[in-house]
Structure formats: structure tokens, C-alpha cells
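First the structure, in the form of C-alpha cells, and then the observations on it.
All protein chains of the complex are present and in place, except for one that has been dropped.
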Amino acid sequence: MTAAYWLTQLLNALQYSMLLFVLSVGLTVVFGLMNFVNLAHGTFYALGAFIGWSLLRATGSFWLALVGAPLLVAAIAAVLYGAMIARMQRAGHLAQVLATLGLVFMGVEVMRIIWGDFALDFAAPPLLQGHVQLFGLVYPAYRLFVIALGLLAMVALWLLLERTALGAMVRAAVDHADMAAALGVRVDRLFFGMFCFGCALAALAGVVAAPIFSVYPGMGIEILIPTLIVVVVGGLGSLKGAVAGSLLVGFVDTFGQVLLPQLAGIVVYALLALTLLLRPQGLFPARA
Amino acid sequence: MLEVEELAAGYGETRVLHGLSLTVARGEVVALLGRNGVGKTTTLRAIMGLLPPAGGRIRLQGRDITGLPAHRIARLGVGYVPETRDIFPSLTVRENLELAWRLGRREGPWDLESIYAFFPRLRERCDNPGTALSGGEQQMLAIARALVQNPDLLLLDEPTEGLAPIVVQEIRTKLRELIATGLTVLLVEQNFRFATPLASRCYILARGRVAWHGPAAELAASEELQRRLLAV
Partner (left out) sequence: MLRLFDPLRTLLALLLLLAGLWWARTGDYFGREILAEMAVFAIAAMGLDLLAGFPRLVSMGHGLFVGIGAYGYAVATALWGWSWPAAILLALALSALAGLLVGLATVRARDVFYIMATLAFGQMGYVWVVRSAELGGDDGLAGVPRPELAALGLDLGDSATFATLLVLLAAAVYLLLGRLLASGFGRTLVAIGQNERRVRALGIAPGPYRVAATTVSGTVAGFAGVLAAMHSMYVSPELFHWTWSGEVLTMAILGGVGSLVGPALGAAAVVWLKYAVSGWTEYWGLFLGLFLILAVWTGGQGLYGYLERLRAWLLRTLTRQEEADARGDRTGQTLRRSHRHRPGVAAGGEG
């Protein structure tokens, strides 16, 4: 257990955290706006990976896949929202949430039909395929890229939410949706926009994760649970919560596997249980 | 300005309002009074479009606004100061006001500068988060946030609730000045002693309907009315 070993674990944890952050931020803001959680969020993640795989195969360009897949998935999300979720307004949020569970069941099958049952390989771009020397440590360049991308997303989202008029509107609507509406904010439209944006981010995470984990239909079902834990632990509706939650879950999970291998995978749930008991609102809820 | 006809509203299966009618004329200050829990807040929320009415009609300047979403009603010129103030805690005082101002975009006497001039305390606190304010300051900010949109009609829900007497006095003074500019207000109050000097007419709610309405002076003079309908 050398310093290099621990540094590697640290970077792994950071990389997993960044993936979780990109996944959870859309989910948490949408939750904050309307008390709605998209259980099919993981499905959009998987869909992003598959569409990215097809784009990569068709064009040979990883970068095109990285940009194109989120855009296509956002379009699909917009159609599903308009055709289904928006029309269920009257049935209530719980009905909408359960409908997204239906999308989970259907999504897996659709992906099996289109792309088959087997895991597909997804090559990292040539530029990022090697390893990097870092403080006497050899680390895959692609994973460093994931970390950098996550940090970039954090900064960009922070600027968007804290420094723009749109961001102020989102924060206001998360704080008090009714009051924001009474000032003239179209909360439903914000919600729709954030929903599609969140799905695009999930798809981005899917493409980014693909070279690390490969691509298979069940990948979305697996990632959903850690993502939801991030949302609950971090607190609903806040960027700060998404950052804190994803770092906590990423580090606790990674180091849990290293330090307590006999409890591997369980430690994050203990974290969740503790949070629910001690701070049921999560660490940084938007509505304190 | 505002005509409410036979308004019915409630939450889920429980009805709170069973046919309430009231009118507010341009430039008039009307008080809506009644015991705790009779449905005053519910009335304002229904007018604002935050609660879908189960029956009746609401007209604003002759235009039917029944069932319109809140953001449309806001843009038609209704300002809302809720009972809970609902200052956005993740926005600073300045952001609270700027957001409202940007969304308002209506012609009128108020802009950010004149609002700060009218509520100088808000200028001092403008970089504080919304929640770092005292109760009185929050109330001022809630009123300022509605005003900066230059509404034609202001819905004001219990502006003095939970405030110290000296702060109540301050709010009273500000409201007097505002009313003198000709602002139209529907003022909800549980404390009729605060409301009657400001209002020209009063409605008293009981059991989901208007139980009495008339000139404010009449209510101020009649202890019998006060005892029977307001339990004082």
C-alpha cells in the first residue's frame, strides 16, 4: 500500500464522483422544482451510451459522439415529456414518477431490440488512450479527462445557476415555486427545460462512462441507485448538494471497497441510512 | 378592477370557499377579514391563480381570468404578497428584486431605484441573502418585490402577522404612503384594528362565504359585529 496506490484510489474516487455529479445534478434540480424524480434517468444514461456508440461507429469520431448523443437524447426526452409526462399533470407527480418507472421497463427492451443483449466495446479517443505520468504514478489519461470534464461541468453549472438571470429564476422556483409563478415565472417551462437538460447530461455521462465500463442495456438500471443516493444525501434541488453528495458517495464507495472489502458496496447504503436518520433533508437542501 | 363572483375553492376533497363574492374598484383599498382558518389566504391564492377554483368567476379589469395560470395573472397586473412572505432564500435581496423587476416589465412609477429610495433599509441589506433579514425587513422586501412590477392590484396577506408593534407601525406608515399614491389593494387581515383605518370597505368571511360587508367605519364602530364575526 504505497502512496501511489492511495493516490490511484483517490483519483478513481474522484472520477466516479464526477460521473455521479453529472448524472445527479439534473435530477436534483428537477426534483427541487416540482417534487418529481425521473426514475428513467439511468435509462437516458444508457441510451446516451448506446447512441454514442452508434455515432462513434458511423463517424469514427469520439468527440462527435460526445456532443451528438446528449443532443439526440435531449430531443427524445423532450418528445417523451410532451407526449407523456406533461399530459399527466392532472394525475399528480406520483403518477408521473411511476410512469417513468414504466419507461425503465420499456427502455431496457428497446435497447435490447436495437443494440442486442451483449456488452459493446467503446474505444476512448486515440488522443486519450495512453497513460499519464503523475507524481510518479501511471494513470490512464482517459480517466483524467473524465475528472477534468466533471470539474468543468461543475464550474459551468455553477456559473449558469449563480450568475445568470435564468439561474436566478431556477433558484427562485426551487425555493418557492408558487411565489415564482406569482411573479410571472413559467415554472412548468423551466421544469421542462431542466428535465431535458438533465437527460442530456445523463447521456453525456453515458458516453463518458462507456470507454470505462463498456455499454450494455442494464447499465442504466445499475447506475440509477447510486445517483438517487447522491440526490438524497446531498439534499434536494441544490447544486451544492449535488457536489457534496457525489463526492461523498464516490469516495465512500471507492474507499469502502478498499478498506472494508467484506462490506463492499454496502457502505454507501449505510451512508444513506445515516443521512435519512440524522438529516432527512440531506446535507444542503435548497429549501432549508 | 377586480370582481369575484361565487368563488368556490378548496384542497383535495375539502371545500374551503362555498361561493364568495367581492369587488374591488380602481384606487380602492378593501379589507378581507375573518377568523383564523376561514379561507382568506385561500381566496387570495385562488385569485392569484395558485389554486384552481372549483367554481365561480374571477374578472380583472373586465377580463375573465378564472383558471388562468399564476404567471399569466401576474403579467396581467396582479401583485402578490403572501402571508409567509416567501422571500427566496437562495437569492440575495438585490436578486429578489431584480428577478421581479425583470419579469414585471410594466409601465409605472416603480423601478429598482425608486424602490430602494422608498425602502432605504433594503438598499443597505441588498447583498444579504433573503433569509438573513428580520421579519419586518422580509415583509418590506415582499412588498417591494410585488411593487417593483408596477401592479394594478396588490394582494396583501396579513402584512403584520408575527411582527413587533413598532414594526407594525412602520409598515402602517409605508402602506399609508402607498395608498395615497392611488394603489388598489385587497388587504387580508385578522387584525381588523390594523385594517379598518386603511380600508374604505370591509368584507368579513365566515363559513366560506361573505358574512357581512360594508364601510370600514361601520365595522370600526360596531362592537356587536366585531364580537359576532371576528370574536374579539
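Here the chain labels run A and B in written order, and each chain numbers its own residues starting at 1.
Following the convention adopted for this analysis, a residue touches a chain if its C-beta (ideal position, glycine included) is under 8 Å from a C-beta of that chain, and two chains touch if they have at least 3 such contacts.
Because the structure is predicted, anything quoted here is derived from the model rather than measured.
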Which of A:116, A:130 or A:280 contacts the chain that the document leaves out
A:280
Answer key for A:99, A:124 or A:215 versus the chain not shown reads A:99
Under the stated touch rule, tell me which residues of subunit A contact the chain that is not displayed.
31, 35-37, 39, 84, 87-88, 91-99, 101-110, 112-113, 221, 224-225, 228-229, 231-232, 236, 264-266, 269, 272-273, 276-277, 280
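Everything below uses one rule, namely that only the chains that are shown with their structure count from here on.
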Once bound in the complex, which stretches of subunit A touch subunit B?
165, 168-169, 171-172, 174-176, 178-188, 238, 286-288
Subunit A touches which residues of subunit B in the complex?
45, 48-50, 69-71, 73-75, 80, 82, 86, 88-91, 95-96, 98-100, 102-104, 131, 145, 149
